[in-house]
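All protein chains but one are shown in place.
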């Protein structure tokens, strides 16, 4: 099986807090960057999708476990794997790693919504076709 | 039973994104403000606790459900309830509301860590004593 | 003369960085909150203005002097004064204060732009009428 998709994320002052570590909400920013780049690597640009299909990707649920803190100047690796591609939602599993350490992991459920009605809509067919090849079941065969 | 603790949060441009709604990570900022104010309302200032006990409050796990979006200029109410006060952790249940609508809800587990070792430590006794009176079990009697 | 318009801003973890102080870009967030509340206090809601006049307020220039740092749990006062109301722009002078200390001060020039063309447009007449009464020249009679 191919490697898990990931992007590098460098930690700057903007990401840290006075506790000396990365502020907890910021890991969600990093995870979204990785999801966006996974889509882009499959030929899906969110601004184009919005213009052509009127679709926005909205987070419906986020479960995040914080295991170890990241710090200033760390160079992290943030992964993104699609675990399930549903009719109206997409489930991602993501990790934030420093070398071999997993600092943070998350299960993120995305729903497609219409950009004007802000109501749920089906995942556009083009999105499904381009993402289906990179769906990865969890090691235990489950969805997460 | 007394009302649930809450703070008002006004939405500014800084909180929104080009999707026309509040960016998903920002609800975690609002929830932390409410937790901080709940502690403060009980006489607990985090900078004092750090100086006196060397304790930092670190988020260990966050589960957040996004139900409806908030928008520019909304005046939200963000609640914070302590559901469980453990030996080394504190569980919060929180909602973000616009009028009667619940836009977002979260279960947040906080651990006490030492500010130099960045290792787990027991919840300081003063913290437990001041928070015990405001622990609220969930309506169904469970912890969440 | 009446008091300068101001809002309180409490400092939370989200605002700080690992240097132990408030991250420098965040003062611009606080200043915008104060400008928005000054407009609101005059009956001007930015979302309504956008819907009715198609106008967005865009920052054209910001000059900020950082004098002393703010820290976690500080309760700041952020001022907003209109120094000049032009045909297509509005100049603000703002301070961030902790008690009697001025921590930070800024001159911010806002331009009106059309929300679809993203091109400059005149300050809407209703805006000028409502803001004219609160224009305050600088103590030395100049515009800044």
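Going in written order, the chains are labelled A, B and C, and every chain counts its residues from 1.
Throughout what follows, a contact is a pair of C-beta atoms (placed from the backbone, for glycine too) under 8 Å apart; a residue touches a chain by one contact, two chains touch by 3 or more.
These numbers come from a predicted model, not from an experiment.
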Chains in view that touch the one left out, judged over the entire complex: A, B, C
Candidate in contact with the missing chain, chosen from B:9, B:72, B:111 or B:127: B:72
Option from B:14, B:37, B:63 or B:115 whose C-beta touches the chain left out: B:14
Touch criterion as defined above, residue of C:69, C:86 or C:124 at the omitted chain: C:69
Where the missing chain touches chain C, by residue: 19-21, 24-26, 28-29, 32, 56, 58-66, 69, 115, 118
Touching residues on chain B - with respect to the absent chain: 13-14, 16-21, 23, 25, 71-72
Chain not shown, touching residues in chain A: 10, 12-14, 29, 32-33, 36, 45-47, 71-73
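Here, only the chains that are shown with their structure count from here on.
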Of all other chains, the one whose Cα centre sits farthest from chain B: C
Inter-centroid spacing, chain C versus chain B (mean Cα positions, whole Å): 29
Centre-of-Cα separation between chain C and chain A, whole angstrom: 35
Centre distance in Å when chain A and chain B are each reduced to the mean of their C-alpha atoms: 24
Residue list for chain B, restricted to those that touch at least two other chains: 29, 32
